[in-house]
Structure formats: structure tokens, C-alpha cells
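With one protein chain removed, the remaining protein chains of the complex are shown where they sit.
Chain IDs A, B and C follow the sequence of writing; residue 1 opens each chain.
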Amino acid sequence: MAELFWTTVGAILTLSIYSFLYKDNPFYKFAEHLVVGVSAGYYLVIYYWNYIDPNVATPIFLLRVGDESIGFMSGQWWMAFIPGLLGILLYARFFPKIAWVGRWPLGIYVGGYAGLGISPVMQARVIRQLGANGLPLAGVDDPMAGMTNFALGIVIFAVTTYLFVVKRSIGAGNKIARVGAIVLAAVIGYAGYVVLTLLSNAGVVSMTNILLVIGLLGTLSYFFFSMRHRGILGGLARIGIIFLMVGFGASFGYTVMSRISLLIGRVGFLLHDWLHLVD
Amino acid sequence: MKLPGTACIAFLMLCACAANAQVDAVDVEEVLSMADARADSVPPAPPRDLSARDHIGDNDSGDRISVSWTLSPDDGGGEADVLGYLVMRSEAPDARGDTVGVVPAGTTRLVDDTAVPRTPYYYHVQAVDSVNLSEPATFGPVEGRSSFWQPRRTSVFVLMAVFFAMVITFTQLAQKGASLFIRRIPGLNAIEEAVGRATEMGRPVLYVPGIGEIDNIMTIASLTILSHVAKITARYETPLIVPTARAVVMSAAEEVVKEAYAEAGHPDAYNPDNIRYLSDAQFAFAAAVNGIMLREKPAANLYLGAFWAESLLLAETGFEAGAIQVAGTAMVSQLPFFVTACDFTLMGEELYAASAYLSREPKLMGSLKGSDWMKALSIALMAAGIIANIVGWTAFVAWFETQ
Amino acid sequence: MDGRSLFDKILKIDRRWIFLLVGIAVVIPFFLPLGLPVVVTPPVQSLFDEVDRLPPNSQPLLMSIDYAPATLPELEPMSLAILRHAFERDVNVAVMTLHPAGYGLAERALLQAAEEYGMVYGEDYVFLGFQPGVSAVILSLGVNIRNVFPEDAYGTSLSQIPMMEGIRNFDDVPLAVTLAGWSAAEAWIYYAVEPYGQRVAAGVTAVMATDYYPYLGAGQLVGLLGGMRGAAEYEALIEHPDQGWRGMDSQSIIHMLIILLIVVGNVAYFVTGRKKKLVSQG
Partner (left out) sequence: MRRQIPLMLCFIAGVFTAVQYFIPHPAIQDFQERFLAWLMTLLAFAFLLGTVSLIRLHWHKIRNKADDRGYSFVALAGLLVMIGFGFFHPAHHSPGSPFNTLFQNVQVPIEATMFSLLAFYIASAAFRAFRARTMEATLLLVAATIVMLGRVPLGELIHEQIPIATRWILEVPNMASKRGIMIGVGLGMMATALKIVLGIERAWMGGGD
């Protein structure tokens, strides 16, 4: 009975949120404010019992750390007391007269966390990534070669079509010539694909690794602001934007899955846990 | 058949490895003597090139020594019957001392973490087959010390120092008024054009500075750009609506806009009712901004700042309302939505570059220029890595190994 | 009515009709399951292999269940699948969380899986609870687990928990898995992989997954589960289909619906020729 009651509560709240799809309304607002309060309360309690009680309150007031008793004013007592005091000082900001004291612990906190991150970020985001991208360009096993060469074939086709048709280097103003130009571009694209396949099968080049290198080069060039985007830099930045867009496309496609998953989870809750319509 | 002995030693090794415990030398002898009598009587060749050195760990109290060797010729080759290596440690070169550990075949390294700091030791490593021990390889003396430097992280330190030196230098140059070049960000033209279009149509401009707090650098960058936009709208006397999700951001935005109107010579055109605090809650804020789009029909929507999931709700409604939209954020996961639904998007660092370009503030210029040249250095390092790969210059690659 | 005005109508449709279509597309597969097979991709396979190599009843798998309710349907199936795999093989599991809401969610997944396999608390699994500070917590774990978790979530000292005997820091943890819908997974890379060389695998939401491929490619992660699909693949590997796998049917239908919407939208857009004049592209 209790379970049915609580599942129903969850279901009603779920439907209140979905009512937002029709339009903003009091049911939605009620649930929204309720969760603000409930989650703040939940976090407060969890922070207290998991951290503050065992690591601050118990050592300071009950003179215990883990299993052992500690002496008042002993080293371990100070180690709990000093950060506890600094933590309390953070709340000085709510009292205008002594608000400035609140900046002391904040300084330690902000500075400490800022410093902690610097070196691991350099290591993880810069050095390791450059290391992983400083790839051998030839003579390696390349499982992605097929798809890489196919994609490059399409790029060659697209670029030649652009040159022939849009830039009108071939068949200007003539419909049949234009079709012919596209066919010619397709042939060139296919020829490119065949040549690349032969080369990569022979192990002469690894186009996948070359693409990875060019992609990183292009992306970094795009975000380079100290020179105008002209000449080589302009070309690299143009390549960079292509890679960026494909990357964003991948993120978009993946994100769709994320949002749909959440919906599936909620529909599953309503149909299965609450109504027992499906098993 | 060597099975019983094999099984015994293999078991012993597994135990030793799993528990990482000290194995007494006597136990090993005992196990060996219990092994099958019919077995192999030829001892394996000893491991070669034994060396030992102080191991620099994370908290280096000087109790760790790293021992390494080259495989015995009978490990993987020759008789191919080596099962593992027995590592022992003594304080005199000729004594055999205590067992430090047993490692399985194919291993060439062991870290002894039981050394007494600043005590010279000799290490002895023997290859073990099913019943026999090889002649020991010996190395020493070596002692563990507490180190003041982690050599594996030298490359991190050097790159960090170079980068920080650049950031600080550029900041100071900018402070002294040196003219540092930043290319004009195309997004700024798009913003100006969008505002111009709104003026032509006689409809307001909507500027959303994101839902980040005031200390978020995206919000700070956005307020710089807001000042620029406000100067244009002041000149054209186009209404500028700024909805905010944080009370502090609202007061900052008020200051920025009021000042910009005064600077543009139209302080009277400033309308405080257009700088609005809507709601702290993400979706409630998005719903309220959507309401503004549909009721007050702004002709240009500018979304610049820190955005989370609400980006989609805003950009989609704005697109449908037919406004020209320009967005800018460094929240990478939201960029796909802005790129697809907006006419122009300032991606990632372009947001910071735009604010540095407009404000010329030294601290913004410093980090932007520093990052720029660090990117150039990164490209050079990657190229060097590729060349090092080709010519087989392993020392270069090894210097960047951090583990 | 000519084609153009039909497309005009389509373009101006109230978006609530689309909402309705999405709702229907999600619900149908619950009643008419398709049961399509799931192909396993390499990042999932490598995480599975890592867990499969862990020694039974020995050093624990450390799971950091760091998600909040907002990403529950994507990440809880992953937790359950990995926990089931570990328990099936009698691998000890220690669970912790870096997100306060993770406290209730980690506990709920852990208890469910442990009950299914009849595991004993303290011998086969332990729940360490929540600690605030993300980077400081992970860095401290590398030094000594007892600095961060002197006791488990229920107030028992770690020294009285049999399976934690001899477990001091990352040296004694062969694999750590983080499941997070926020930057906690990145923090594990910065503060466990880089300084300590700890082996870490991650399960992240599909929103974040593409951003983690560079880490995977650089060997900083030994495995990656992306979104509900990642969970479905893991469920296929352990042959225990559950929420992730079941969700794939609805996922298939909706993806097709969205692709259809993109196509129709673009066709209508080009047919009606409603090309808004663009702002200069720089």
C-alpha cells in the first residue's frame, strides 16, 4: 500500500512536469519549487552526516577520530578545528559588518583549488593529447583505412564538383556540359579513392593518422587570434571549421540519444512501475 | 612431467604477487625441494643487465628502490622454461639476504617498497624454472632517498613555466599600452548587422547573458560585449531587453547598459525596466524568455554567455519567431544547437577573443595572446613528435612520458 | 491545394503536434517490442574485458557512482550491468560517490545488484558513501583511502570491514570506474590517471560521450560507455538484458522519427524557398 502511494506521488509529480509541454502552469511551478526545497534539504543532510559530522563535529566536540579518542588541544584536534573555524567564517558574508572576514577562507579555498588543477590539466589536456596525436604517418596498421579513403573520395568529388560547376571552370552555361562535369568529378573522386586504397594497402601512408593530424592542426588554427586568417593559416582554419562541424554533428546525434533516454526512463516508470501495463 | 613443481611455484608466485608480501627465502627453497625429482636438472641462464635505482614515488620517503633487468635468454627463448624471477636484497655484496619478491616470467621490473632510507643495498635476481634457480645477477650498492624533484614531471613543469611566462609578459605589455594584434572576430560584424536590422524594422533587441553566475568568465565576457551592443542600440535608439537569471548579474548588467547609454550620449534613452530578473530556475527562465520573444517580438536575439540545456529551448523558439539570432558560448556541449538554429555563432574561445578585442583589458589580452602562442608551440611539438617518430628519436618522446 | 502551400502548412504546424508524435513513438515499443540485436563497439568491449580480468575475492573494483537524478535513466543501467558482471564473477566491489545525490542512487543500485547475487556486505561489497571536494577527494584516495573514508557510509570503521583489509590506496585498486553526468569523469582523469597512473574507465551520458573520445584515444581511459546505448551493449555482453537494452527499441523508433522530421523540414524549407537573407558570414 505504501509503495503504491509513493509511486503514485512520483507519477503525479512526473505528469506535473510534463504539463509544461502544453504551457507553463501552476502544477509545473509547484513541482519545480518543491524540488528546489527538497533537494537543498537532501544535500544539506548528506553533507552533514557524511562529512561534517565525522570529520569536523565529532573530533571537535566528542574528541574522537574514527575509532580512537583524541585529546582536546592535541594535533588532531587542531587539524579538525582550524578548517572547521575557517568554514564557519565563510558565513560572515551574511553579516555586513564582518563580511570581509569571509574572504579569508574563501581565498584559501579559491587559491587552493585553482593551484591543484593547473599541472594535471597541462598533463591531461595538453601533453597527453599532443603525444597521442604525434602519430606515425606511414607503415602502421590502420583499421579505419577503408572508411577514411571512402570519405576522402567523397571530399575529392565535392571539391572538383565545386571547382567545375560553381567556379565554372568547365561547362559554363551549358546544362549537358554541367552534367558531364559532375560525372567527370565523380570519376576523379573514385580514382582518388582507388589510389588511396592502393597506397594504404601497401602501407605507404596512413590517411587516418594524417587526417587526425590535419584535423588538430586546423582546429588549433581556427582558434588562433593573433594573425588574420589569410593564406595558409586561412586554409587551415577553413579545414578546422569542417572538422569542428563534423564533431558538433556527432555531439548533436549523440545528444539526441541522451534526451530520448531520459524520456524512455520516465515513460518506463509510468507504464511499468506505476500502472503495471507492461513488464 | 613437471606439473607438480610447476603448479607449486606458479601458486607461490601468484600468492606473492597478489598479496605483494615478503616471501621468506626458506619457503622458496622448500618449495623447490618438494618439486618433482624427475624434472629438468639444467638451471636457466641468469637475467642480464641488472640495475637498481632510487624509485621516486608520489610521497617519497626514500623507502622505494626500483630494480630492473633484461629477461633471461631462457625466458621466451632458449629452453623457454623460465617461470619467474626471485629478487633478493642484502647489505653486503656477497650475501644473498632477504627475498624482496617473486615476479612471473616476462617481467623486467620490480619496485621494492620496504627499503630503509639511506641504507646501501645489493640486489640479486635469479631466474626460476620448474625446479632450478639460475646463478644470481647482482647489482649494488644503491640506496633510497627522499627526493625534492619528480623527474617524470619535468616536461609538465617546463611547458607550464613557458606558458605562464607568455601570459604574464603579454599582460604586462598590454598594461603598458603596447598595441597587441587580435584579429577582428566575424561574429562581431554579425552582431552589429543584427542590431542594424532590428533598428530598420523598428523592433527591440534581446540580449541574453546566459544563466551563469557573475564570477563565471563567460558571463564576464558577455557583459563586455553587452556594453558594446548597448552603445549601438543607444545610438540608434533601439530598445534593448536584457533578461537575467541571477540577481547579481542583473545589477551588473544595469550598470553596464546605463554607462554605455551615457557614453553614447543618450542617457535619457536608458530604460531600467528592460533589464529584468526573471527566475533562478533554468526552465522557468527559459519559459519566461520565450514569452518575451513571442510577445515583444524582438528582431534580433543575441545569446552570449554560459548556457546549459536551455540553449535549445531559446534558440528553437527564437528561430520560429523569425528573429535574426547570434549566439556565443564556450559550453561545448551546447554549441551544436546554437550552430544549427542561429545565423551566427561565436564558438568557444571566440567569445573570449571578442570580449578582449572590444575591451582591450590587459588581463583578457594576456591570457588570449598567451594561449595563442602556446597553441603555436603545441603544433610545433606535435610536428616534432611526428618527426621523432619517423627518425626514431625516442629520447624526445620519452621526455614527455609522464607515467 | 498545390505542393507549396501544403509544405507551407507543414512548416507552420504547432510544435505540440510534434510533441505528441514523440510521445507516441516512445510508448509504442513498450507494448510491441522489436527485440533488435545490439552490436558491441570496441570502447565497451574493452571495459568489459577489464572487469573480466579482475581477480575474484581479491582487490576490489572501485566504482564511483557520481550521477544525479537528472541523468538516472542513462547511467543507472550502466551501474547495474557493471555491478552484475562483477558480482557474477565474485569480484569485490567498493562503491563511493562524489555527488551528494549520488548517495541515494549509488546505494539503490548497489543494494539491488547485491541482493540479486546474494552478496554479503563487508565481505563482497562495501558502500563508502559521499565525500565533498571532487579533486581533493580523488587525490587523497591516491594517498590513503582511510584519509577520505575513515568509515563506510553506515559508520563502521574500515578497519572492521574484512574486504578492505590491506587496501591502502590506488596501488591496491586494479580498476576504478566512474559513472557521471557531469565533469566528475574528467576529474578522475586529471587526479587519478595523471598523477597516480590509475586505470580508470568511464560511463558518461551521451551528451558528454563525444568529448571523451580524445581521452580514450590517448589511453587515459581504458573503456568508455556512452549513454543508454553503452549500457545496452554491456547488458548484451553479460547476457543480462535490462533497461538499457529494452530502451533501444524506443530509441530506434525516435531516431528514425527525428531523421524523418529533419528531412521533411529541409524539403519543405527548400520547396517553399523561404530562404531568409543571412547575416554576413565574415
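We adopt the following convention: a contact is a pair of C-beta atoms (placed from the backbone, for glycine too) under 8 Å apart; a residue touches a chain by one contact, two chains touch by 3 or more.
What you are looking at is a predicted structure, and each value in this text was computed from that prediction instead of being measured.
Contacts of the undisplayed chain with visible chains (whole complex): A, B, C.
Interface note: of A:Gly153, A:Gly192 or A:Gly265, the residue touching the hidden chain in the full complex is A:Gly265. Of the listed positions C:Arg108, C:Arg199 or C:His240, the one in contact with the omitted chain in the full complex is C:Arg108. Contact with the omitted chain, checked across B:Val111, B:Leu173, B:Ile214 or B:Ala269, is made by B:Ile214. For subunit C, the residues touching the chain absent from view are 11, 15, 18-19, 21-23, 26, 34, 36-39, 41-42, 68-73, 101, 104-105, 107-108, 111, 131-133, 136-137, 139-140, 143-144, 147-148, 153-155, 195, 206, 210-211, 213-214, 217, 227, 229, 248-249, 251-259, 261-262, 264-266, 269, 275, 278, 281. Taking the whole complex into account, subunit B touches the unshown chain at residues 56-61, 146-150, 153, 156-157, 160, 163-164, 167-168, 171, 214-215, 217, 220, 280, 283, 309, 312-313, 315-316, 319-320, 330, 332, 336-337, 339-341, 348-349, 352, 363, 366-367, 370-371, 374-375, 378.
Of the residues in subunit A, those that touch the hidden partner chain are 6-7, 9-11, 13-14, 17-18, 20-21, 29-45, 47-49, 51-52, 55-56, 79, 82-84, 86-88, 90-91, 93-94, 99-100, 103-122, 124-126, 129-130, 132-133, 144, 146-148, 151, 208, 211-216, 218-220, 222-223, 240-257, 259-260, 262-263, 265-266, 269.
By definition in this document, only the chains that are shown with their structure count from here on.
Greatest centre-to-centre distance from subunit B is found for C, with centres as Cα means.
Taking the mean of each chain's C-alpha atoms, the chain closest to the overall C-alpha centroid is A. Rounded to a whole number, the gap between the C-alpha centres of subunit B and subunit C is 21 angstrom.
The mean-CA centres of subunit A and subunit C are about 13 angstrom from one another, to the nearest whole unit. Within subunit C, the positions touching two or more other chains are listed as 194-195, 207, 211. Multi-chain contact residues, meaning those touching two or more other chains, occur in subunit B at positions 332-333, 402. Contact residues on subunit C toward subunit A in their complex (touch as defined above): 16, 19, 22, 26-27, 30-31, 70-74, 100-101, 103-104, 129-132, 135-136, 139, 146, 150-151, 153, 155, 157, 159, 189-191, 193-195, 205-207, 209-211, 214-215, 217-220, 226-229, 243, 246-247, 250-251, 254-255, 258. If you check the complex, the residues on subunit C that touch subunit B are 15, 55, 58-59, 142-143, 166, 194-197, 207-208, 211, 276, 278-282.
Contact residues of subunit B toward subunit A in the complex are 153, 155-157, 159-160, 163, 180-183, 185, 281, 283-284, 287, 332-333, 335-337, 339-340, 347-350, 353, 368-369, 372-373, 375-376, 378-379, 381-382, 384-386, 388-390, 397, 400, 402.
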